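Have a look at this one.
The excerpt is restricted to a subset of chains, each kept in its original location.
When the chains are written out, they are named A, B, C and D in that same order, and each has its own residue count from 1.
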């Protein structure tokens, strides 16, 4: 989609799916690192995030701090530079654990310099060991992804039964990956390192 | 306007537009840095700011901490000197994300020593990557800008449709810039560096 | 059980038993340590834990900080690396002291590199000196363990009388260990160090 | 007035004007610095101050930290010594932004060693750039100043129209200075440095 392409043109932004009062919707998670020696420290979370969603961000960070190095991410950056995770729109309260994969992906994109593929949307709770746990609202989320022109969706493996409720036309139009571990999410969602370097050149 | 000219005569003050119970109004965002070795540290936010507006200030700071150096701002100052953002009047509660561009501009003005152009007013939410997101109350805000004698207004690109509701006479009297990225805001709102130096001489 | 085997395949995850509105249930406690120089510090507790359950995590940590070294755990790791304890599912509020043994075991597993035996489930409050204190819901918890295919259950010694209420068939199918001190829990629940090393090879 | 003379005999105390349920009243702002190596640090605010009044104190401090050095105040003292601002009486809740000038003056007096003139009372909000903004209750405040034997009152320039409501006899009896910038307040309210030195000898 044009919007998703613009948003994810830079590393640190990933495309998630949410359920709102008015059905499903696309949501972007933005992550940034303060440059060294600019006084930015610690972790800042904004976007009127509720308690559960703030915990998702903490889990994403802890996952990367304990597993990220082995996966090739520059997690040492988190030690010296303040990290900020924001979920626009700023005035809309948001909560729930289902942005766990989206937050982990935004942070991994930021730490690797690899942008998130612009055609990919995702939803799923992440546990501290990286397992992807099931979420609600599969039908509305897939409809929203389709409506927004996204073509690939990453869903928790354990949500497979919920695909029965999704209209055949939507299921056919989308490439749906069922994932059990957040490592699969990162492999599917991040552009290859090489492409990223070209983009940065 | 005389008031805006007085207020923005020094770097660190920008002119925003707000919606109040009584229509639109002009609002000033003031930013200051403590001199070194005066015990000022961290970030102080005053003006009875609500949660969302405090988050806007955090986003403005994080944006500058991660992008400001590349844009030529002295963001290293934020590391060693306490920063304070205040929005008068002190007793009036204020909230919402639409002062994002105004806060970013006040801080960028402070860090560059370039005053904000006194004829410019602005409104717009800013995301962590610097995108300018749409806001509400376009009509009341433009009427307030016009009433206050401001002649240039910076609006989010995505608010273009709302211009239909603004009286033709006001639209004609104002120079309206539709912006999609906060970098455009900074380019349009800050006086050139050279002028600033002359002013400081 | 397949789920428990997957979950406890890595050190730092233990299988507990809880009582919910809908009877008993299996719950996993996950613990992680940030790698050094990734900016992770202190103790993070997530999973919408109530006050009492957060205190259980503090007790588990203090127990290991004062007794763990003598028991052969690498408690020095807690000084230099941020520790995170999470109890999925992220959106479900949880409370009560009965996960004390489960939390202590997850942390001891993490600090020793010895995975938790996948067939073992446990429940019990832990005091600061390591005594295992009685808990409620013994019947529902044993039924849940049995239903989930777990074959060994660790229960507080002082809950022995509650076994009378458990159906004979369930009691026979399970190996039930009555424990008075958390050291017994750790001996019964953690795989031997040798096995752990092989697994890591 | 005898009371004001006694109170302002030492640097760090200024005389303000407030509106209470029972009309206007005189109020004193006291500021102190801990001596070095006495364990006093940071900023302490007492006197049952409400949120807005606490923000006024933060603005007064930030104003001095960014502008005070240029005005000749020893702002470096704020780095090494704890500062305390108190507004007696201790049990009476107080709020509002109109003590901004009084707080700035008390702190500037303390940092310069120049006592506040005992015949001067003041009221006015201060912005972060030092502008004096209008306040309410002009009539009651001037009556209270007159009643208390104070002879000079500093008022915000923008409150000039409110002087129409003040009885002619009171206006005549008082020397009223209309001020637009807090620098004017400091020049009018602080005794000259020379006098201060004699007083300290």
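Basically, a residue touches a chain if its C-beta (ideal position, glycine included) is under 8 Å from a C-beta of that chain, and two chains touch if they have at least 3 such contacts.
On a predicted model such as this, the values are computed, not experimentally measured, just so you know.
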How many copies of this one chain make up the entire complex, given that 4 are placed? 6
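Please note the rule applied: only the chains that are shown with their structure count from here on.
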Chain centre separation in whole Å, for subunit D relative to subunit C (CA means): 60
So what's the Cα centroid distance for subunit B and subunit C, whole Å? 52
When centres are defined as mean Cα positions, the distance from subunit A to subunit C in whole Å is 30
Considering subunit B alone, which of its residues make contact with at least two other chains? none
Write out the stretch or stretches of subunit C touching subunit A in their complex. 6-7, 10, 12-13, 28, 30-35, 37-40, 44, 46-48, 82, 84, 86, 88-91
Which of the residues in subunit A come into contact with subunit C in the complex? 51-52, 55-56, 58-59, 61-66, 68-69, 75-76, 78-80, 96-97, 100, 125, 127-129, 131, 133
